[in-house]
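Only one protein chain is missing from this complex, and each of the others stays in its spot.
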Amino acid sequence: MRETQERKNPFVSLSGLPVARLYTKDDLKDWDPEHQLGVPGEFPYTRGIYPTMYRGRLWTMRQFAGFGTASDTNARFKYLLSQGQTGLSVAFDMPTLMGLDSDDPRARGEVGYCGVAVSSLEDMERLFDDIPLDQVTTSMTINGPAAILFAMYLAVAERRGIPSDQLDGTLQNDILKEYIAQKEWLFPPEPHLRLITDTIAYCSEHVPTWHPISISGYHIREAGSTAVQELAFTLYDGLTYVDAAVNVGLQVDAFAPQLSFFFNSHNDFFEEIAKFRAARRLWAREMEKRYHPQNPQSLRLRCHAQTAGCSLTAQQPMNNIVRTTLQALAAILGGTQSLHTNSMDETLSLPTQNAVTLALRTQQIIAHESEVANTVDPLAGSYFIEQLTNQMEEGAREYFQKLDAMGGMLNAIEEGFPQREILEASQRYQREVDKRERIIVGVNDYTEEKYHSIPLLRISEESENTQLERLTSLRTRRDCAKVTEVLQAVQQAATTRRNLMPYLIDAVKARATLGEICVALKEVFGTYQESAVL
Amino acid sequence: MENMEVLKNRITYGDVRAVSKLITMLEAQDPFGNAVVKSLDSLPSQASIIGITGYPGAGKSTLIDQLTTCYRAEGKKVGILAVDTSSPRTGGAILGDRIRMQSHWSDEHVYIRSMATRGHHGGLAKATGDAIQVLEAAGYDVILVETVGVGQEEGQIIDLAQTVVVVVAPGLGDDIQAMKAGLLEIAHLVVVNKADRSDADATVHALRNWVSHVIPTIALNGEGIHAVIDAIDAHQRKIVEQHTYRS
Partner (left out) sequence: MTVATIPLRILIGKVGLDGHDRGVKLVARALRDAGMEVIYTGLHQTPEQVVNTAIQEDVNAIGISVHSGAHNYLLPRVLELLKEQEADDIVVFAGGIIPNEDICWLKSKGVRALYLPGTPMEEIVQFVRGLHETVLPLTERIGTGKRDT
């Protein structure tokens, strides 16, 4: 009897999918490896988007960084590059993310806290001081005001004489997941979509190696979704952007190869690996079916991954190092193109230099010591992994059908559908944790009375003051008449169908600030009040 | 009772803290509160009491936000009572109507109070009627009452409000039949909100077969709001005339 007794009933994945005791060939009865896997670098890309994957080149180790003033962050960037990091990733502070200048009353107390404050072209220049923009790739996590920050980046490159076709990097620029999960928008959805198609069109013509959008599931997952929901809503968002770009007259092959994705890598090891594999297969199939691109590059889903911030605990913070290691390994076995590993102190504050270094070392150890990167898609053919990959794809397709029936993602958001699905999932999870059906080490089991104190990064008030002084000085030095003129030009162009990018570039060059440009645009585009789902 | 006089005075001066506390007492069926409200009875009032009812999610709160903007432009003080359901099982409630009414948060002449039904039926809380009286006494010129999103259940709002506005969203279809014996009976005017949707015209036409005042609006951007205000004003004038005629 003993031998058949089990520890739990039922066993379920982190996302609530049932998990059987054993997987066998019966679970893959009609499964045809040629159809479902293919070879790496070929349709449907299940095994990876390149034939050699990490044997050719390791993934890009890209740690998200930003705090205080542009100069503070510039120093952190240089440190990370000196430690072997291979790409930059900018975290902006909340006011910047919301399109507010550092001296806006609503920015009070938040300047430089969650990221770096960038209110003007001059801040952007300081941020990349002495960093060769034609040699690094830069990722910018910015959404609502993405086009404006991008305009600043382009203007900095121009001043340094770097041609725009030598710039490489990524703009997050994904507004749909803001409405769904992260809630940082400036305007109603339609004008935001227009700004996105403007950046896509501008890049396809002038900055061909840039990724104008990074369609993100990360935040959807952080808001409490399941893996299937993350996969479904993210890919459906992607299709919505493709639709929008095609509708303004772009050829799918002119921009689809530059689309990129951004996923969360959470605790359930196998489920996450299956999610990455299913994402590539589903995207290739849907793009093929819906748009028939000529260029196979248009079918390839390339992605960045970040370990799950929401899985970190304030209790026993050192445990976070271990969680992050497992999550990083899952993303790598899943075949990600770049990766951010969270630092152990991130549930408490922005990471300290030591914590960030350790997080980077985690990736380096996996890359060079674990030998997992020696062969492509090592888990293929596992009954369990392939069955899970199928389940992920099917689950996402069911959501696709529902979203299609609602008339697309914008309608679904207005009805609160994805928001509600995520809230229900997050409540289910919370209940399981509260009832201790799920054990979180150090939180609801194996707890310790003792508080583990770890060193934290503090943003000095001095940083905020410096930033405010710089902004005041800029406002007095610049040509005010010129600023008024460029802002009017932006507003004027906003009322037409013309591409806004050249106007935004002119505006930032004239030292119009982020906040001023956003206010000007709000006058044309209006604002948005969420349909709160409770 | 000295206390009572003090509170009554503070209410008539429009002291927000006092108004809020008194409504809490009334919700709790507190005898002192009841006594205060009885004593307010005798005070004269000119307030327009307007009920906003209709299906869940039709845009009642958004519409109230826009109506408030118009009334404020006319210099009127606006009091809003937003009623939502209590869970019959736990007695708890999440009251979220104010999220849609945030344009006026810094305006001291706009008062918004969320009320849970606490087991009361008919789309209102037991204390809503008394709360209206408190707001009248506190000098609010317009009192807007949002009922819970009603469906089949006939609204009690008709007993409290002078003018009842029923808000619907496009795409009613067969529901109009069901509404005839309920919502439409109590409506002085029907607003077809979300007129930005393609099926709005059809709904407006279908409803015009049954009620005379049907107004399309887009509460999100304020389109059609002035027509609603005009229709409410016209109805209010009619009441006053009838009233004068009778007396």
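For reference, chains read A and B in written order, and residue numbers begin at 1 within each chain.
Operating definition for what follows: a contact is a pair of C-beta atoms (placed from the backbone, for glycine too) under 8 Å apart; a residue touches a chain by one contact, two chains touch by 3 or more.
Predicted, not measured: the structure shown is a model, and the values here were computed from it.
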item: Of A:314, A:406, A:468 or A:524, the residue in touch with the unshown chain; value: A:314
item: Listed residues A:318, A:372 or A:532, member touching the removed chain; value: A:532
item: Sole residue of A:19, A:114, A:162 or A:524 that reaches the chain not shown, by the stated touch rule; value: A:114
item: In subunit B, positions touching the absent partner; value: 3, 6-7, 10, 13, 15-18, 20-21, 23-25, 27-30, 32-33, 86-87, 90-96, 98-99, 102, 105-106, 111-114, 116, 118
item: Touch list for subunit A against the chain that is not drawn; value: 94-95, 97-98, 100, 106-110, 113-114, 178, 182-184, 222-224, 310, 313-315, 347-350, 423, 426-427, 430, 433-434, 440, 443-444, 451, 453, 456, 459, 530, 532-534
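Methods note: only the chains that are shown with their structure count from here on.
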item: Computed distance of Cα centres, subunit B from subunit A, in Å; value: 44
item: Interfacial residue positions of subunit A with respect to subunit B in the complex; value: 526, 529-530, 532, 534
item: Contact footprint of subunit A on subunit B as seen in their complex; value: 94, 96, 99-100, 102, 221
